[in-house]
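The complex appears here minus one protein chain, its other protein chains still in place.
We just call them A and B in the order they show up, numbering each chain from 1.
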Amino acid sequence: MTRVNTADLAFGLFLMSVAAVALYLIADLPMGSTSRMGPGYVPRALAVMIALIGAFIAGRALVTTGEAFPEIAWRPILLVGAAVGLFGLLLPRLGLAATAFIVVLVAGSASKDMRWRELLLIAALLSTFAVLLFVKALGLPMPIWPVV
Amino acid sequence: MLTRRSAVAGLSATGLPLFAPALRAQTFTRQINLIVPFAPGGTSDILARLIGPRLSQALGQPVVVDNRPSASGNVGADFVARQAGDGHTLLIADAGTLASVPALFKRLSFNVKTDLVPVGMVSFSPYLVAINPQVPATSFAELAAYDKANPGKLNVATSGVGAVNHLTAMVVGKHFGLNWSAVPYRGGAAAVRGVVSGESNVIFNGAIATLPFVTQGQLKGIAVSGDKRLEALPNLPSFKELNTPVQDAGSWQGVYASKGTPAPVVARLNQELNKVLAEADVAAKIRELGSDVRPGTPASFASWMDKAMVEWGEVVKAENISLDG
Partner (left out) sequence: MDLIANLATGFGVALTPANLAFCFLGVLIGTLVGVLPGIAPITTIAILLPFTFTLPPASAMIMLSGIFYGAQYGGSTTAILVNLPGESSSIVTCLDGHQMAKQGRAGPALAIAAIASFFAGTIATIIIAVASVPLSALALKFTAAEYFSLMVLGLTGSIALAHGSAVKAVAMVLLGLLLGLVGIDVNTGLPRMTLGIGELGDGIGFVAIAIGLFGISELMIALSRPQDRTLLSVALSQLWPSRKELKDCLPAMLRGTAIGSVLGVLPGGGAALSSFASYAVEKKTSATPERFGRGAIEGVAGPEAANNAGAQTSFIPLLTLGIPGNAIMALMVGALMIQGIQPGPQVMTAQPQLFWGVIASMWLGNLMLVILNLPLVGLWVSLLRVPYRILFPAIALFCCIGTYSISNSQMDIGLMLLFALVGVFFVKVGAEPAPFILGFILGPLMEENFRRAMNLSRGDPMVFVERPISAALLVLTALLLVVLILPAVRAKREEVFQE
């Protein structure tokens, strides 16, 4: 137990920062009036409400006790995240076959009981399967091989 | 699929040198991407899927339809603008929309005039101007009289702010002294629904899509854009007879290549495109979609674009519409 509810505090602060970013982004949009709303009216009203509710949740968290912020296992988040990011970056250049292979390798290494030889085999199988299913059978417009 | 495709490719590859000897050198070495800057289901998309396989036969390479949707089609057009100018990336889009975006957006990431090379016009489909039958009018003149007697009652449904049917409605309305208010919807289908339900009461919309509502009495026809009347509704005057501004407003579909595509490649693409459009069944399908096939040269398409850009630019300026603040 901690003296403040850290999870709620984090959520409250998150809400307040999203609201702040939104208010900054829509600063130039006209408000209009209630009967003739401009494009800025509804987003601004929402952002203010989110900020208020965030302040309430954060404030309440400061005066209540709670569990410590749950521990975060960074390894799977980073590796799965990296795999997804790599897919987006590599697909248009390397084509699906190579990209799928790399994505499966990177994502697969996030598991603690991963075995390299098995993973290489799975990556090769999934890459073949993905090319056959998505490009050949379903006809998705994706390059298979590296684009020169 | 694959085997048939390569068989066809082989056939046309051997057949090619027999005709078009001047263009024989302009071969295509890999897959051609035909970019549709809108979501599946729109006119450009359906035309792409109709023409794509035929172009593939003619060019000896697979032609893959690739949807890169966004508002006004800017994302797809920008993508094509940034590709290598070798004719392997093509854009099929609404030419009127493309001609209007330079005026609508102050900060456009590509230059319609210099970054896209017109390959050829594909088709034209006119607008049918229709109203909800509860509005007691059968012509623009009667609409103007109704508007004068009932100010603030006329609402014209558009498929979005700055859409060609919005611009057309405003400039044509002004010509007839109509002071209607434009109500934007999320796309054409939603706009039709808005007028059929009586929420709005006027629409400028693709002739063939609007026709059944008129023949069934759910909408009332007023006029048709372009220079000739519709066969199905011979009583409705054309924009040319009414001497309106922007007479050839409607849906013009055209194919473009990326900046720097050599003239011989463009010529070969144009030749094959026109050959596809001349095939009887392709022309028939396009007619079913409510469009006329309008093949032409790259040069005539380019001068059409120049004229349209000036015309829509003036309308946008007069209406004071800006889509990027």
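By our rule, contacts are C-beta pairs under 8 Å (C-beta built on N, C-alpha and C of every residue); 3 or more make two chains touch, one makes a residue touch a chain.
Just so we're clear, the structure is a prediction, and the values are computed from it rather than from any experiment.
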{"item": "Shown chains touched by the chain that is not drawn here", "value": "A, B"}
{"item": "Residue among B:Q134, B:Q216 or B:N320 touching the omitted chain", "value": "B:Q216"}
{"item": "Option from B:G60, B:G160 or B:G250 whose C-beta touches the chain left out", "value": "B:G160"}
{"item": "For subunit B, residues in touch with the removed chain", "value": "39-43, 45-46, 49-50, 52-53, 65-72, 74-75, 78, 104, 107, 109, 152, 155, 160-162, 181, 183-187, 189-190, 192-194, 196-200, 208-209, 211-213, 215-216, 218, 285, 288-290, 321, 323-325"}
{"item": "On subunit A, residues whose C-beta touches the chain left out of the figure", "value": "7-8, 10-11, 14-15, 18, 22, 25-26, 29, 34-40, 42-43, 46-47, 49-50, 53-54, 56-57, 69-70, 72-73, 75-77, 80-81, 83-85, 87-89, 91-92, 96, 100, 103-104, 107-108, 110-114, 118-119, 122-123, 126, 130, 133-134, 138-142"}
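Just so we're on the same page, only the chains that are shown with their structure count from here on.
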{"item": "For subunit A paired with subunit B, centre-to-centre distance based on mean C-alpha positions, whole Å", "value": "37"}
{"item": "Subunit A-facing residues of subunit B, complex", "value": "1-2, 31, 33, 64-66, 325"}
{"item": "Residue ranges of subunit A in contact with subunit B within the complex", "value": "28-29, 136, 139, 141, 143"}
